[in-house]
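Complex shown without one protein chain; remaining protein chains in place.
Right after this comes chain A.
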């Protein structure tokens, strides 16, 4: 994979990780990766629920009906239920969602809108959701981020969003809908979504 900018970390040792391979077309076996509660991150009557919907499409603009979308995000106060979050925290929000795309390439999640986050450099990241896309034809996962259209000020100073090509920045910002947000993912083409090397 190539990166546009490179920030070199001093290697401690030569890493030798297990290589990635494609998730293939058959991950949705009965009882397999698409968990029954995968797309729904919330209890039934959660007051702040938003619907996040989108469509995964390929370089020809055709829907990708055999993809798997995963999301990872903070709760609405910016907290992660994770031991490496060094801040004072208390959340039982799962933060993780997983949805197989349908025949029309569509996916959905029922979640909450996350909150701004501090960075080690002293900046503030605008509310965002990290996304992993897995599919036949992708030899490694691809990663993108969802930002929100109702945070123009926070988005303008977000260190990640402000570093990407302005002409393509909109591919990372969801659009508002009646009950939440829409975020389409285009794997390839003129309007290709911005993807990240993590």
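Throughout what follows, contacts are C-beta pairs under 8 Å (C-beta built on N, C-alpha and C of every residue); 3 or more make two chains touch, one makes a residue touch a chain; residues count from 1.
Operating definition for what follows: contacts and distances are computed from a predicted model.
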Task: Among "Transport permease protein", "Sarcosine oxidase subunit delta", "Protocatechuate 3,4-dioxygenase beta subunit" or "Spermidine/putrescine import ATP-binding protein PotA", the UniProt name of the subunit that does not appear here - done: "Protocatechuate 3,4-dioxygenase beta subunit"
Task: Among A:80, A:109 or A:147, residue touching the chain not depicted - done: A:80
- [ ] Could you tell which one of A:48, A:104 or A:140 touches the chain left off the display?
- [x] A:140
- [ ] Name, in rising order, the residues on chain A that touch the hidden chain in the full complex.
- [x] 1-7, 9-13, 15-33, 35, 58-60, 62, 64, 66, 70, 72-74, 77-78, 80-88, 94-96, 115-120, 122, 124-125, 128, 130, 132, 134-143, 145, 154, 159-160, 163-164, 168, 187-188, 192-198
